[in-house]
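A single protein chain has been omitted from the complex, and every remaining protein chain is retained in its original position.
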Amino acid sequence: MRRVESELRVRYAESDQMGIVYYANYLVWMEVGRVDYCRELGFEYRDMEAQDACFLAVTKAVCEYRAPARFNDQIRVQTWVSESRSRTIEFSYEIRLAGDDRLLAKGQTAHMVCDRDGKTIRLPQKYRCYFPLTSGGE
Amino acid sequence: MRRVESELRVRYAESDQMGIVYYANYLVWMEVGRVDYCRELGFEYRDMEAQDACFLAVTKAVCEYRAPARFNDQIRVQTWVSESRSRTIEFSYEIRLAGDDRLLAKGQTAHMVCDRDGKTIRLPQKYRCYFPLTSGGE
Amino acid sequence: MRRVESELRVRYAESDQMGIVYYANYLVWMEVGRVDYCRELGFEYRDMEAQDACFLAVTKAVCEYRAPARFNDQIRVQTWVSESRSRTIEFSYEIRLAGDDRLLAKGQTAHMVCDRDGKTIRLPQKYRCYFPLTSGGE
Partner (left out) sequence: MRRVESELRVRYAESDQMGIVYYANYLVWMEVGRVDYCRELGFEYRDMEAQDACFLAVTKAVCEYRAPARFNDQIRVQTWVSESRSRTIEFSYEIRLAGDDRLLAKGQTAHMVCDRDGKTIRLPQKYRCYFPLTSGGE
């Protein structure tokens, strides 16, 4: 599976009083990874929502924290599609320190393809090429 | 002018590595104050948006920081309308520590009344009673 | 296991352009639940850090999203300890709409007890009463 890499620098706003990045912010970085993944493959996630009324609503998020990120650290997020079915997509992530490649966190987000009202739909055909089915069939 | 009081407790997520509340979060507390202000006066800001397509878009925000808030502190936000015109409203705020009433921050937010597309409109008549004009006329 | 309940109201800041609460914010609500859990049982998590240099660092977070929360919704978070060992604690959560008790999300956070430098330690004896061991021994 193709992996796409994002780079970002830790903001002061993302730190907490323990002096490390607050745990919820890793989910924001996963979002940055997903959006970059779409762009790298050839479309803007924004357009998928705006032009095709197709949303990837999160149904589950998992994050394992291995080592803390800190303010000003340069971070690398690797994103790939670990499962793709007709109505669901799962992304996986590895979050590393840019300098020494140390693994800081890893996780997955599961998504349901849905319309503007949150009703499950099949992924529109025009996006199927970006998300080939990973398990024969549905 | 009538003042409405909100209470909230500082979240760990709102702290930063200096061990105090990150400065942008005071603007979130002002939002909590505004929404409580509307509820206390008799309507839900949510309904103003959803039912009347009337939005109070922020055009300016000012915050003066006097003393730091910290994780777990109990906070009191006082909110009042400091100016109300046909198409604009200004809220003012004082943010205090609940225990000893010490002033932590004060500020204002200026708002433009607008429709769903961001176009300026007059405040709908049904909300005028909550926001009496503060300066004779427009 | 004792369950502790927290109440909070969804902030505008927590919504996203899909019109629902952004997924990372549920982890912030879990933090609110944990901190309230400690208070309800008899101590302030703030003091655990400040007075005893004992930190509950998150090692894993899981959240399953069942139905969206929206701005202004009144939310109930139920928090309980689902596992407690000498050096680790796991909290579980159910996040519900206050009105009709509908389940919006559920999840767990796993924590490692550590000192100021992030080194694993045993939970200090004075806190053991709040976190009785759930599995015979270590």
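Order of writing sets the labels: A, B and C. Residues in every chain begin at 1.
In the analysis below, a residue touches a chain if its C-beta (ideal position, glycine included) is under 8 Å from a C-beta of that chain, and two chains touch if they have at least 3 such contacts.
Everything quoted here is computed from the prediction, not taken from an experiment.
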Considering the complete complex, of A:R11, A:R87 or A:R102, the missing chain is touched by A:R11
Absent-chain contact - pick from C:L8, C:A24 or C:C63:
C:A24
Residue touching the undisplayed chain, where the options are B:G99, B:G118 or B:P132
B:G118
Using the touch definition up top, pick the residue from A:V4, A:V32 or A:L97 that touches the left-out chain.
A:V32
Hidden-chain contact residue, picked from the options C:A13, C:A67 or C:L97
C:A13
Touching residues of chain A against the unshown chain: what are they?
11-13, 28, 31-32, 35, 44-46, 71-72
In the full complex, which bits of chain B touch the chain not displayed? Write them out.
18, 23-25, 27-28, 31, 49, 55, 57-65, 68, 109, 118
Going by the touch rule given at the top, which residues of chain C touch the chain that is not shown?
12-13, 15-20, 22, 24, 70-71
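We take it that only the chains that are shown with their structure count from here on.
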When all chain pairs are ranked by how many C-beta pairs they have in contact, which pair ranks first?
A-C
Average the CA atoms of each chain to get its centre, and name the chain whose centre is farthest from that of chain A.
B
Since chain B and chain C are copies that touch, is their contact same (over half of the numbers shared) or different (under half)?
same
Averaged over CA atoms, how far is the centre of chain A from the centre of chain B? Could you give it in whole Å?
33
Per the centroid of Cα atoms for each chain, what is the distance between chain A and chain C, given in Å?
24
Distance from the mean Cα position of chain C to that of chain B, given in whole angstrom
28
Multi-partner residues in chain C (2 or more other chains touched) are 28, 31
